[in-house]
Structures are given as structure tokens and as C-alpha cells.
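A single protein chain has been omitted; all remaining protein chains appear in their positions.
On to chain A.
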Amino acid sequence: MTRKLLVGPFNRVEGDLEIQLTVEDGRVSAARANSPLFRGFEMMLQGKPPSDALTLTPRICGICSVSQSKAAALALGDALGAWMLPQGALAAAILHGVENLCDHLTHFALFFMPDFARPVYAGRGWHDRAVSRFTATRGAALRPIVEARAQLFHIVGLLGGKWPHTLAIQPTGVTRAPDARDRIRIQTTLRAARRVIERELFGAAAEPFAALQTVAALESWPGGDAALFNEISADLRLDTLGVGPRRYLSCGAYPLDSGRVTASGVWENGAVSAFDPAAVQEDLSHAWMLGDAAHPAQGATVPDEDMAGPAYSWCKAPRLAGRTVEVGALARQAVDGHPLAVALASEGSVRARIGGRLLEVARLLTWLDRWAAALEPSARFMGDAPATADGAGAGLVEAARGTLGHWLRIERGVIASYQIVAPTTWNFSPRDAGGVPGPVEAALVGCPVGDAESTPVAVQHVVRSFDPCMVCTVH
């Protein structure tokens, strides 16, 4: 028996998303992801002063605005031949790390886990606990996490003035030079947030979690909501659900004076090869866009107002050397060579993605402590940027959801071209000219769908495990 099923709009994701499923004999045989929201940022940026990118691109997304702002600053710096001063890069890393940490917390507590409180799981041994901890909008786990996030954003407020849509990150550093008092306040805030996160999420200190080496050790982790997730995952076999391409990309997170904190590369079959940004192409065959496949530095954004087939999404299809790659916390940690992440990367499942994210939360807590301690109030945090009439540049950063790239070209002092490839553009891309589905589309194949299900719960788990941010995807 074959039936078509349209799942969407998805709730508890950022932005709008629809997925069309073909279901055969109770399993998904094909999936098409559609991002039904288009704004046209790349078109608006043309003809504007280059520095406007610093203000406009963060507004692509209210969730990861610091990532966008940092990518714009790096791209602009690349075009101008300017770099962040060491302490400026450090402050930018703190701003960015806090945002990524907060995104992971929201994803786990507010977006992903509430699905396990659904009535469809009533009777499972863990269901009562899932309901009391994670029922959407009222579970006991939600409030402390939301409060910890609000606290963590004090740091962004302190260093960046406001969040969302922080303005402080510039090509040569940050506008705010923290003093010694700010540094102490940042450290105090980190400590307070860490206490909540350790109590709720890990039931123990973050360090032993960050030091986990094997999947078996992860599975026997005893405390916090991480343990509850393990129990659910074992029962529902989330380690076999939603397997992605198992090819992962990371451009390396947090560029500091000493290099990027995590490694850059492409992980496949246990081996990491170098990431060549020149091998990125955006395929338009199944996007409502006109033009040919092109590298983002040469690409254009011309929406097809007829929305003609076979296209079915506003999302372009980025490919690396012609192939799909998955991006995100798991990709980042696996490329970086963390043993647990490498083991999870081979698995490539829903559980692996969540495990990768929890691992990154634990590691970020220790990194943030280190960075805050390294702030040097007497140093300069920003240099003067040279003006330029012509130039081209790229800015690559690791947003919470994965690799984010900005490519811009400046001609006669204004932006001639601006192209953005967001993490969810990689993960939720439509098919390419060869008919190869995007990572999520492929991961959904084989997913069980009950006869009576109109919003199949397994599909929800798979889609949410990627933490889609649709407003970034199509910008």
C-alpha cells in the first residue's frame, strides 16, 4: 500500500517546514523537504555598503544571529585583508560559544524531548518521567533551562550590547573592550549556568561527560536528563533511526589567534580529509531558483516566480565535490576527532546527533571557562579596518547547527554579490540534478509510519534530531 503524506507545518522548529512523504507498507520510501519561506536577503544586499552586511545578515535569523554576524565579519575581513585582533577574536568566540551552547540547550529541552511526552508512548516505562520533565511548555525541565539560557545571555549582553541581533562583532575585533569587572561577571555567570546545566542535563560535572570515550560508556551514563534520553533511546532504538549520509563537514569552530579550536575537515569512514571550500556548489535543479549550479562566489539568487517543477523548495542544494554532507555538532566533534563522536559518527543516527550535541555542551562549558579566564582587559579588542573599493572574501564559521558560509564580492565600494550557505541548507537541501536527495530526505527513508499516524512520531524524531533552522535555510 502506497500513500502520500504531507507533514507540516512543523512546530518547535525555527521557521516553517513541510515534508512530503511517500509511504509504502508502513515505511517512508521517499521524502521531500520544502522550506516554504523566502525573503531574498542576497538580493537586498546587492548595491548596499559592505558594512551593512554586519547589520542585515544577523537578521536572517533571530536564533543564531551571532553566527551570521561573525560569518559576515570574517567575509568582510577576508575581502578587506583585515583580521581580528587576538583579544577581539577571543571575545567573539565567547559571544559565539554562548549562543551555540544556548541553542543546544533549547533544542534538547524545548524542541526535541517533548515528542517523547506524546500519548502515543503511554505505557512505556519512561513515559511518566518524560511527561513530567518535557511536556511542551510546562515540563519541569523547561523552566530551569530557559532560565539558564536567559542568564547565559547576560554575557552576550555584556560583551555585545544586546541579544538577539548583536552588533559588536566587526572584521577587526569587537567594539566592546571588557574590563576586569566584566571578566569576573562573565565567569560568575558561567559558573551559575554550569551548575544548572550539570544538575539538569548530566546529573554530574560536565568534565567526565566530555571525557566519555565509547558509545557503551555513553549508554551507561547514570545521571540527569542525559540518562533519561539513553533509556528512551535504547527502548525506541533511536541508534538505528534516521541514519544520515555519514559524511560530515566542519570548517572548524571558533577561530582564535592560535587557530580554530576544533579541526576543519570532512569525515567519512573514519578518515578525515581536508575541506576545500572551492569544492562547494549550489545546485538549483530542484529549487525554485533560476540559473545553473555554481560556487557561492559566482552564484546568484533569482527566484522562479512560476515555482515550476520539478523544483519543490526555496532551498538550494549545496554539495561538496558533488556529494551531500551532514553538518552540526556531531560533525564538528567527529571531525575534531573526539573518540565518542567518532564512534557516534559511524552510527549516524538520531541518537548519534543528540549524543554529539550533549558532548558539545559539556566541552563548550570547559572552553568558555578557559576563554573567559584568558580575557585581557588591557589589550586592544579591535583595530581599524582598511576601506576598500574592490575585493572578494569568504567567511566560514560553525553555527550551532553546523557550517555556515558567507561569500561576498565588493565592486566600486558596494556589495556586488552576496551568497550564504547555512547549516540547514546543507542538511535540508532538496534533490540535486542527479536526483540524489538531501541528508534529511535520505535519513527519512525507512522511517516507520503507523497507518493511523498523520504526524508520524518517528519522522518528528528524525527531523528534529537535525535541529532545523528554516529561517536560515532560505534567507
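Quick note on the criterion: a residue touches a chain if its C-beta (ideal position, glycine included) is under 8 Å from a C-beta of that chain, and two chains touch if they have at least 3 such contacts; residues count from 1.
What we mean here is this: contacts and distances are computed from a predicted model.
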**Fill in**
Answering from "Glutamate transport system permease protein", "Uptake hydrogenase small subunit", "Cupredoxin domain-containing protein" or "ATP-binding cassette, subfamily C, CydD": the UniProt protein name of the missing subunit is "Uptake hydrogenase small subunit"
**Prompt:** In the complete assembly, which of A:74, A:94, A:130 or A:177 touches the absent chain?
**Reply:** A:177
**Prompt:** So which of A:77, A:114 or A:437 would be touching the chain we can't see?
**Reply:** A:114
**Prompt:** With respect to the chain omitted from the figure, which of A:49, A:222 or A:386 is a touching residue?
**Reply:** A:49
**Fill in**
Contacting the left-out chain: of A:97, A:160 or A:328, that is A:160
**Sites on chain A contacted by the missing partner chain, in the whole complex** = 6-12, 14-16, 18, 36-41, 43-44, 47-49, 51-52, 54-56, 59-63, 65, 110, 114, 117, 135-138, 142-143, 146-147, 149-150, 153-154, 156-168, 170, 172-177, 303, 305, 307, 314, 380-385, 454-455, 460, 471
